[in-house]
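Not every chain of the complex is shown here; the ones you see sit where they belong.
When the chains are written out, they are named A and B in that same order, and each has its own residue count from 1.
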C-alpha cells in the first residue's frame, strides 16, 4: 500500500499555473504526492514578472519568461526537465505541447487538449510520431472506483451495454462571475481563450471522457442543446445532449455551471443486459453494482472485492477516503511509469491514463455538439 | 396530525383491480387509509366469473359483470356509489370514465388517462361539462415533500427556473418478462392495450407530470428518442428526451424499464436563478434545497421548516417515514374533499390533485415524444 515508487523522481517543468491560477497548484500536488517528480523549472505566467515572482514563491530553481525559451533551454541541459505539465488556458495548450514534443520532452497536458479539433488532430499526429508520453489530465479516470468500473465492464459483468447516463453539475457560474474580474471565470467564458465551447469544453468533456473511459464505447452521433442562461454570457453554461453509441447503446449527458447547490457533482451510471453501475464523485470511494436479478453491492476503494486496478490506484486502507488529489496523482504516477518505460526503451501498451486519442475524441465531441446545437439539435456524427 | 376526516365515508366503486392486478389493491388501500371511502361495488374484471370471485374475496356487497351495468345500476340506487376508481389497463379508461360521468358519479382514474390524446381531450370536455370531480392518480404528486417543493417554487424561492432534470428508472422489464405470461408485463408492452407508448406512457408520464406539478412550467417542445432494447418488444422500454419549456427553461427526462439495479427511482431536480431543489422517491421524506450562495438544507416531512401543504399531507411526526401508499392516499383524501365540496355545491378552486387537464397534457407529451422519435428526434411542439 501507499506509493511504491517513492525516491525515483522525474524532473518536471510547468507552463502556466502561476499566481491566480487554480489548476496549476493541483498539478503540482498531484505530481508531488507519490514522490515521482521533482518540479525544477517553469514558465508560470504569460507576463515575465509574474512568472518570475511565482517561480520564486515556489522555490523553483529555473524560471523562464515563456514556454519556447524553456523548451529550448531545458532540452540543452544535461539535467533539463524530462517532462512538462501544461496548465494554461485552453487556447495555449497546442503551441506549448508542440514545442516540448519538438524538444523531446514528455507532456502532461490539462484538458480540453486544444481549442479546436483540427489542433487536436495535429497535436495527436505529432505526439504519436514523437514516441513521447502524452498524458491528458481527465483526472476523474484516476479514481480507483472508476478504474474498477471500467474493468467490470471489460470483464462483461454488465453484459451488452444499453444505457449510459453521465452528468457534471456545478454552480459557480450561476451568476455573471466573469464580470467581477475573476481570472478563472474570465477565460473560461471567453471564446478566444476557451474555444468554441464553454461549459461543454470545461466540464462536458470530463463527463464525456468519463463515460468513454468506463464503457469503452465509441460515440457515433450526438444531439445537443447548448444554452447560455446567464445574460450576457458568450459561451454555454449548460449543456444537454442525447448520445448514440456504436453498437446500439444510448445515453444522455448533462453538464451545467448554473445548477445552484451542486458543488462538483460528477456521476456516471451504466446499464447493460447483465448489470448496472453507479458512481459519483461525492461518494468517490464507493461504487454501486447490481447484477441482473441480484442484490445491490457496494464495492469500495481497496476493500473486499476490489480488483487489481482499484488496489493499484489506492494508497491507504479501505474506509479512509482518498479524493480528488489522489485521483489526479494517479494520472501522474501512471505517466511516470510510462516515462520510465519509454526511457528504458520499452514500447508502451495501452496506458491507464487518457492520452492524445482521448483529446481528439473530446474535441470531436465538443465540435459535434456545438454544430448540433446550432442546427437545432440535429443528430450530428463525430467527425 | 393523522387523518382529520375519519368517519365520513364516500361510497366508492371500482372498475378493474381484480385477481392478478397490482394497482387495484393500491387504490383500495389508498382509499381506505384515511377512512374517507367505503368500497361497496365493483366490476373488477373483464370476465364475469373472475369479477364475481374477486368481489367476494374482498367482501364487496355488490359485484357487476361490467362497468356499464355498474354505472347504470348504481346511479339508480339511493345508496349507490358516489365515486368510482378506474384501474383497468389504459385502453379501457376512457369508455368507463364516460359511463360514470354520464351517471353523475365522480371519477378517480389511473394514469395515463387514456390511450390517445384525442380520447383524452374528449374525456376532459366531458368531465368539465359534468361538473364532477375527476382525479388522475399521478400519485407522486401526493408526497408531502413534492407538494413542499411545488410551494417553494411558487413562492419564488428558486427564482426564475432554468433547468429541470427528471427521471424514473426501473428494471423489471430488463428481460422479456412479457413472454412469461405475466399479466402486468403483458398489457404494458402491448400497443393495443397500453397505447402508442410503452415506458413513456407507463412511467414517463409520471416523470413528466411530476416535473410539471412542481415547476408549474408548460412544455413547448420535446426532442425524444424511444428505444425498445429488449429483442422482440413492441413498445419502448427506455425513453430519453430533451425539453423546452415556455419561458426559456430547459430540461431532460429519462424513463427506463431496463435500468438494472433501479427499483423505482424517481428523481426530480429543479434549478433556478435563486436556488435548487432535489427530491427522490428513495428518500421521499426529505427535500434538499440550496439557496444561491447558501448552505444546503434538508427539509423533512412534517418537520421544522415544513410548509402548510407538507403538514397537511402528513399523518405521523417527522422522522417516521411515510411512503408510496400515503402519497397515493393523499390524492384520494383530496379528491374526497373535492367531492364533499361539490356535494355541498361549492365551486372548487384549483384542486391539489392532478385532473383532466393533466391527463390531456400527459397524452400530449406522449404523442409528441412518439412523433419526435419517429422523426429522428426533431423538436416537436405539444399539440
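Annotations for the structure displayed:
Methods note: contacts are C-beta pairs under 8 Å (C-beta built on N, C-alpha and C of every residue); 3 or more make two chains touch, one makes a residue touch a chain.
Values in this document were obtained by computation on a predicted structure and should not be read as measured data.
The complex is a homo-oligomer: 2 chains are shown here, and the full assembly described by the structure file contains 4 identical copies.
In this section, only the chains that are shown with their structure count from here on.
Seen as a C-alpha superposition, chain A sits on chain B after a turn of 180°, to the nearest 5.
Chain centres here are Cα averages; for chain A and chain B they lie 43 Å apart. Across the complex, chain A is touched by residues 158, 162-163, 165, 167, 171, 174-175, 223, 225, 227, 229, 238, 240, 242, 250-252, 254, 256, 258-262, 269, 271-276, 278, 288-292, 296, 376-377, 379 of chain B.
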